[in-house]
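With one protein chain removed, the remaining protein chains of the complex are shown where they sit.
Every chain is named by a letter (A, B and C) in the order it is written, and numbering of its residues begins at 1.
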Amino acid sequence: VPPDLLFSSIVTTDELLGATGDRAWLQAMLDAEAALARAGASVGAIPDEAANAIAGCCRAERFDPVELGRSARAGGNPVIPLVRALTDLVPMPFRDWVHFGATSQDILDTAAVLIARQGAAITAGYLTALAGSCADLAERHRRTIMIARTLLQPALPITFGLKAAQWLVAVTDSRIELEDAARRLPAQLGGAAGTLAALGDHGQEVAFRFAAELGLPVAVVPWHSNRLPTARFAGALALASGTAAKIADDVALLMQAEVGEAAEPAAPGRGGSSTLPHKRNPVGAAAVGAAARRALALTSVFYTALAGEHERSVSAWPAEWQSLSELIVLSGGAVARAADTLAGLEVDAGAMAVNVQRFGGWLVAERLSLGLAAHLGRAAARDSVTAAGRRAADPTIGALRAALLDDYSVAAAVPPADLETLLDPGGYLGSTDVLIDRALAYFRDPDGFP
Amino acid sequence: VPPDLLFSSIVTTDELLGATGDRAWLQAMLDAEAALARAGASVGAIPDEAANAIAGCCRAERFDPVELGRSARAGGNPVIPLVRALTDLVPMPFRDWVHFGATSQDILDTAAVLIARQGAAITAGYLTALAGSCADLAERHRRTIMIARTLLQPALPITFGLKAAQWLVAVTDSRIELEDAARRLPAQLGGAAGTLAALGDHGQEVAFRFAAELGLPVAVVPWHSNRLPTARFAGALALASGTAAKIADDVALLMQAEVGEAAEPAAPGRGGSSTLPHKRNPVGAAAVGAAARRALALTSVFYTALAGEHERSVSAWPAEWQSLSELIVLSGGAVARAADTLAGLEVDAGAMAVNVQRFGGWLVAERLSLGLAAHLGRAAARDSVTAAGRRAADPTIGALRAALLDDYSVAAAVPPADLETLLDPGGYLGSTDVLIDRALAYFRDPDGFP
Amino acid sequence: VPPDLLFSSIVTTDELLGATGDRAWLQAMLDAEAALARAGASVGAIPDEAANAIAGCCRAERFDPVELGRSARAGGNPVIPLVRALTDLVPMPFRDWVHFGATSQDILDTAAVLIARQGAAITAGYLTALAGSCADLAERHRRTIMIARTLLQPALPITFGLKAAQWLVAVTDSRIELEDAARRLPAQLGGAAGTLAALGDHGQEVAFRFAAELGLPVAVVPWHSNRLPTARFAGALALASGTAAKIADDVALLMQAEVGEAAEPAAPGRGGSSTLPHKRNPVGAAAVGAAARRALALTSVFYTALAGEHERSVSAWPAEWQSLSELIVLSGGAVARAADTLAGLEVDAGAMAVNVQRFGGWLVAERLSLGLAAHLGRAAARDSVTAAGRRAADPTIGALRAALLDDYSVAAAVPPADLETLLDPGGYLGSTDVLIDRALAYFRDPDGFP
Partner (left out) sequence: VPPDLLFSSIVTTDELLGATGDRAWLQAMLDAEAALARAGASVGAIPDEAANAIAGCCRAERFDPVELGRSARAGGNPVIPLVRALTDLVPMPFRDWVHFGATSQDILDTAAVLIARQGAAITAGYLTALAGSCADLAERHRRTIMIARTLLQPALPITFGLKAAQWLVAVTDSRIELEDAARRLPAQLGGAAGTLAALGDHGQEVAFRFAAELGLPVAVVPWHSNRLPTARFAGALALASGTAAKIADDVALLMQAEVGEAAEPAAPGRGGSSTLPHKRNPVGAAAVGAAARRALALTSVFYTALAGEHERSVSAWPAEWQSLSELIVLSGGAVARAADTLAGLEVDAGAMAVNVQRFGGWLVAERLSLGLAAHLGRAAARDSVTAAGRRAADPTIGALRAALLDDYSVAAAVPPADLETLLDPGGYLGSTDVLIDRALAYFRDPDGFP
């Protein structure tokens, strides 16, 4: 009885649970066994009929994962009982060729790679959807002025489009990284000690055919004791989940009632609490964050697994198996829920504008210092702005204007229209437009990006 | 479809999977709801009939965890749909009193505490079994001389009993720590913001009755935003799994063919590999280590959850839920498999003795330096031993004896019987016996220990 | 050349850097050597004159840490060259008694315990200061009404005093935990393999005297291969730093310009940015968070060190040394900066009141549902409130009042004074007062707490 049906739907998708579940692993292991048989046959190491017979039995629905799981305990991995069960299914004359030339790790690692690539493909799809939403927001809100916040304090004006463009670049980076790490996961075939000894002179040829059957790259040498491929893949999933968490955290912060600049999509029952049904909670952001926190914790399993004993580690490698499923389920889940959240994000441009006015005095201070310098000299300009900032009744633009006009040197030297220009947050966006364009171009064609 | 039936049996027990599974969580949440109703009734906050009706419906088998799980997605936690479903079961006149005065976190945290205590009780049982095996080995092998190894090199003679006594103390410490951390997990009841406001003047009284109903301590104040209790509990599980891993790693190292001093129990199919059926693999140790590695990785989820936003965090708290189940399953599983491994451990005292002879020259060097000083003076004694160590053909005791006797100053000054005494590893065990006694005394009565 | 003078002042204190620096370690190791000599003399294992001579040389200023550091490389730990250097200082006739009966780990572990206890004492002092500030805020703001925020959304009214009381309990818990973990760190004396063999029959007696000399407890058995004491200590530091981070994060969130309910103390240059000098940044909170993040990451070094090989691990134990210093520096630093931040915290009760009014419609919804039930029945009351909440122009109390009065059933059935009472957030604080009292009582006398 597994522990997580009650909670899993919150943090992930059925698609990911399916792609990493028992049946998926079972089929992946069987795909590896079938490919092994075919590869062996292609070089004459085993009879064609045996290969066909074996491959024909390699269908997950013919096996019972629960029973295999129980039997896995004695030997420490599920390939041992699986090979036994598969052998039992195969007609007698061909049984000797089942699993021929391979060791459990060959099958489990290759299955893990198949699972990982499938999980990566699904997650890359979610990342693409998430990037699409970011790109859409970047375009639509290219000129929606808002507060840029550093250390959670108002800094300068930006546009929401630029914030979305920032997300977009991170999401695109994550997708590229994940696809790259997935693409570099090689097939595993080395036999009991990485020498392919049971295959005699056919070793390398079988290894190439085996990989080709499965559409996987061939490693330079078997990687049973070199866990860089899986550690790098785990790192890429961590990047994806961290990126999803970044976006979710920003959304939750923007959703604060006191900020009110964005809201997760409203849907029946969505985001309600059991006692305050009218309140909109950042439940999507919460799910993303929860999944990402757990995913990041699991990442360390793969990095510490790099240091395994000799030709096969005692416990470092077995720690990878379920961790891989969970890491995919949680990282992919974080991305999926972020995509879902962003797809329906309600952006309140009016609230953004109100907040900009409310703290506009701070937002334009830097610009005023620079702009007044033309009229007053740099030092005097900076002093005037600092002094006005201190005198202003509040951080609004209006209060700053009033305080500046109280300063005789400013009132005398700066034409009113110039002052208004300098006080306009919308006029101090710097390279915002160019940067949004760059982000969109990168999203549309990362390779073509200079 | 959950991802782990194929692999879970390897690293944990059915008992732990059951105690942390959906049905267990469901019942724990329902136990909290029932206790809440009874506590409310006991102070007159809700009618007795309502409490009885509600409590009567709080049986897990009347709910569908899969459906609840799906419904949990919208609101972000399973209590929302559970309260809805429970309300539907309760007769109409009493429905308003379901979940009265509580918030989702009250129910989920209290359920988590019930799950945690149950998981801790099971794990403490495994720790007791493990300690029992350690104590048995400490007694039985009190005088079984073996090599003490530091940095994986022979250092001095110890006995296997002392090694087991060392394990015993660590296991006993871990059990005490775990039981203490579990005992201090309090009931959670604070209402939507920790003020118990919905319960009017009855708040504190209901909180006390609620805890009493469940046999749990009352927190100083509600701990919805103070996650020390769960973080401390996670830390205690980490100690338990780390201790299990320590023992398992030692066993795997002793099992090395070149060392051959211990072996995991032989059983049909146990520890075999798919290609080398005659080899005894440390499959128990592997399972312990794999479980412990994953458990330690998950621990960080709880420590980072200490810093959650305001009165209820966005994502730190939801990250705890499944992590708790997994941490229990994996830590407890590590201990269970360690207990199982140690219970049947085959100790080869003969092999230990052979290895002691083989590297005995190194093992007695310190003692020789000290012992020869009485005859030669300290400096000359040390020089003689060092020189003999360098001249000796190999690290055996025999070679060292021969080299020493080649040294005229030694041969002349040291009576042969004295030299033999100094060359006997069994005579250089220091406080071994006393330390074994202390460990056993601590195991038998930790509180009485001075 | 160490890497961190530029950055360390931001995240920690000179006191902690001093207590964990080279000189402190050197003196701690020398204290262990001196205690060893005295303990040996007290049982007659070494001459009194030797003990006096050795102890007289055990002063850190007589050694060069840089040179010892360089020499430590060859043997892998600094005790080897330190014993050599100490021996060179001791008059010739007594040199043989330097380090008598001990191994490097005895000295390093005992020194680590002395460093840890000193670091814990300093950190406990900071925790006490932090708790004092929390207690003061809890008293002073016992009735300062503010918004309770769950998932960063307004939930119910609380007082700032209750928030501070929540912090207070966590800080008090952390201090108790840390002092307990520090108190349980035992002296280490086992000799090369934990048998105290070099001390002959005196082993246990010397171990007791050694510990007594240093004011440390005696372990059940030497703990060279049982790292629970250090792992538990690391866990306690993690709790302290997580608690500090919790408070700091709350402060940073309250400081948001849009919330504006609290501010870190203003001081010359404090919290300014290089381009926006007028802005108040949460620099204290940032330092706390940065230190805590790094501390939590380091914690895992100690948990993974539980599983070390045999009688002394190859790399798990050496990984503890600098990690311990850093963990103390960072955890203690997090607490120190949190204490500093809270000591001068500017609380804006007026802003809290304004925010309460602004989102008061949400804050009183639960209470209205309960309170109107007396007049309308429970179902109708809830419907009226939900409907009014939806009709209300904004989340203010005023808008909710207007919307409720538009509802004929409410207007007809509820006396205006009753409605005003129900609409007052200050009237819905539940057990707030009692809980603050409980927190203060716990702070003042944790042991006396029922």
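One rule holds for everything that comes next: a residue touches a chain if its C-beta (ideal position, glycine included) is under 8 Å from a C-beta of that chain, and two chains touch if they have at least 3 such contacts.
Predicted, not measured: the structure shown is a model, and the values here were computed from it.
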- Task: Write down which of A:Val66, A:Ala197 or A:Val354 is the residue touching the left-out chain.
- Result: A:Ala197
- By the document's definition of touch, the residue of B:Trp25, B:Phe210, B:Phe302 or B:Trp362 touching the omitted chain is B:Trp362
- Item | Chain not shown: contacting residue from C:Ile80, C:Ala373 or C:Ala441 | C:Ile80
- Message: Among C:Ala252, C:Ala403, C:Leu419 or C:Ile436, exactly one should touch the missing chain; which is it?
- Response: C:Ala252
- In the full complex, which residues of subunit B touch the absent chain? 149-155, 252-253, 255-259, 273, 275-283, 286, 300, 304, 355, 358-359, 362, 365-366, 386, 389-390, 395
- In terms of residues, what is the contact footprint of the unshown chain on subunit C? 1-11, 14, 17-18, 20-23, 25-26, 65-66, 68-80, 83, 99, 103-104, 191-192, 198, 245, 248-249, 252, 267-276, 281-283, 285-294, 297-301, 304-305, 314-316, 318-319, 321-323, 325-326, 329
- Residues on subunit A facing the left-out chain by the touch rule are 96, 148-152, 155-158, 162-163, 165-166, 169-170, 173-174, 177, 191-200, 203-204, 207, 219-223, 225-228, 231-232, 235, 238-239, 242-243, 245-246, 248-250, 253, 289, 292, 296, 299-300, 303-304, 306-314, 366-367, 370, 378-379, 428-432, 434-435, 438-439, 442, 449
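The rule is short, and it goes like this: only the chains that are shown with their structure count from here on.
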- Distance-wise, how many Å sit between the C-alpha centres of subunit A and subunit B, to the nearest whole number? 33
- Query: Any idea how many Å lie between the Cα centroids of subunit B and subunit C?
  - Reply: 24
- Message: Where in subunit C do residues touch two or more of the other chains?
- Response: 149-152, 155, 253, 300, 304, 366
